[in-house]
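Here it is, the structure in full.
With one protein chain removed, the remaining protein chains of the complex are shown where they sit.
In this document, chain identifiers A, B and C correspond to the written order of the chains, with residue numbering beginning at 1 in each.
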């Protein structure tokens, strides 16, 4: 059984959220393979002089009925800029689905935390948990209101809390400063997070203090995305591991220096 | 006074003639510099992974009233393929006008000969001569009917003869086999030609036999197009000369081995 | 159908397209994408005497038409290869060739002799050109005497096809090739990566943890082709060419320059199914040019 494929997907929609963010809605010509929350794709950036390698992007959402998946992307450099110009009707080449996935236990009380575009993989995770009857709470952080993306989508699956650094939406400050952490009712069993490394490290510290689990999704630089080049390693308790195959999701305690 | 410029020109139209040929109609935001027939542009091919250098293209036509110029292009490799996808409203970066020009004498009896897309520079030449009251005759050759481009445009300025290799239009054969050369009325004083080198060499031989002048427009590989790199040389009676500055038009006798 | 079979000493390859060491894992990573037994051969990761963790992250930087890597021979060691990996791959119908690396001549010899006993492995590639390890590696590949010493020592210990992989970071690659030919190599492969560097101007720091790393991809193709041409003119043994091959035309360029076979490295990262396309492309080319045997392309220039 082939699990990973390389395939041209049809761009059903390129939803521009702002100058900085967009969501690609892509359709496979064949039934989608099984995709787990936390997995990612390697996308080819055509016609971009300075983009040689594919770009890794988390799978934001999946719909098996329409054989579509979504990618939520932040414009950072030339590759993502070029992708942001993709038009409906074009095709994009994907290698997918790649990587491991978030762990899901039936009796989990899950706190999903995303910083900026780091929330990308958490929507599919929230949906997945919801399907399994797991209650999720989502905390989204961003520099400003315009960095809080698609909060309503997340509200479908649970309560959503927001922090912004400039107080333009939700509580003021970083996600780690949100009142939820000091609430007497804090009873989460696991944090699932994705975002800038300093944010995830701070969340890992909180998890350690509170004695709960915390899974982090890393965004290491990748070349192949399929475990062939060994470029994307992170230092773990068992030595260097490839983030594209043994990650991108890790229980933080497994990572050295966290 | 600046003669050459680097400028972004607006694509007013991309006229697709066929899968293989198209005409870009470009508008300058400022009054056009003086452009001579036979000159060319160096065009940037954006967003094309395998096109590093600019591409040289002859100036097909010029309209000072609208500050527009035309380029007639054949799809050969990735660069011209990419250019063929240019849409109205986009901008293309040009370095222009470059090179020397065809010589024009008042009492010339001019025979303009183009092979395939080699006719590109001859339209502006024909118009220019017409403006000066010089009668022109145009001979266009191609493999097949579909390679005979825009013949009606040329008819505005003089008689047009056609040869095709498969006899689908005009006389059958190569331009050099056209009956015009054996006609007793042959009284041209100069041939102006552009096209594949074997064609131009054959025409040069005819010119030599008939004792008339013959100017050829070369398509040497270029890097800079402005005389800086010395890559585009052709061997002349005076040693190696840059085709981008001392050409692309040469009287064939000046070229070694012609 | 034109013949695609080529020979590297005793090794008969069903076609000249192989995958480069460090760029194709142990082949298994690509099985979802195509049937890897269609390949002429698979060069597996650099394998050392004992387990190595490689260099610290970051190990990769994208560059114009290429990439730098500083993996630094991360591998589980030859014994783990023999016990864990070999049994899984040995019955796949293509040649697996182990890329043998080390810090000392003894380490090279140890690894090579252990591999000599494996029935289904018929060749090794001696990596004397890895730019990403502090000791050994490239040092062996940038001076003739040490290249000769390591090749001679391994030659004594290894009795099947011995391919020596050359470093491009030298003044005279033909001289190096002649040296290892004299020392008993059955074939040479080239090029390994060119030593390069990338800097993050915003952070004002090198991108790689090791500061320098190895450049691969289309950017290096002109240099690789030139070296393959120079080496093929100089030596009598077969040459395996690589460096920036992305498609069939690139592969054919290497064969015209004198390579008997080629390896595809970085291209696998961009299109994990690129190799069968290259094989098909070579066949199409031969048909289009009415050439009956791919061997007729070798060294035409």
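Points worth noting:
One rule holds in what follows: contacts are C-beta pairs under 8 Å (C-beta built on N, C-alpha and C of every residue); 3 or more make two chains touch, one makes a residue touch a chain.
Because the structure is predicted, anything quoted here is derived from the model rather than measured.
Every shown chain that the unseen chain touches in the whole complex is listed here: B, C. Within the set C:111, C:128 or C:257, the residue that contacts the chain not displayed is C:257.
Which of C:46, C:72, C:218 or C:238 touches the hidden chain is settled by the complete complex: it is C:218. The missing chain, though absent from the display, is touched by one residue of B:31, B:89, B:211 or B:239; that residue is B:239. On the side of chain C, touch with the chain left out of the figure occurs at residues 61, 63-66, 68, 142-143, 169-172, 194-199, 201, 204-206, 211-212, 215, 217-223, 225-226, 229, 244, 249, 252-253, 256-257, 285, 297, 300-301. Chain B residues in contact with the hidden partner, per the touch definition given at the top, are 2-6, 44, 50-54, 95, 220-235, 239-240.
The definition used in the following text is that only the chains that are shown with their structure count from here on.
The distance from the centre of chain B to the centre of chain C, with each centre set as the mean of the Cα atoms, comes to 47 Å.
For the pair chain A and chain C, the distance between mean C-alpha positions equals 36 Å.
Annotation for chain C: residues touching 2 or more other chains are 65. Not a single residue position of chain A touches two or more of the other chains.
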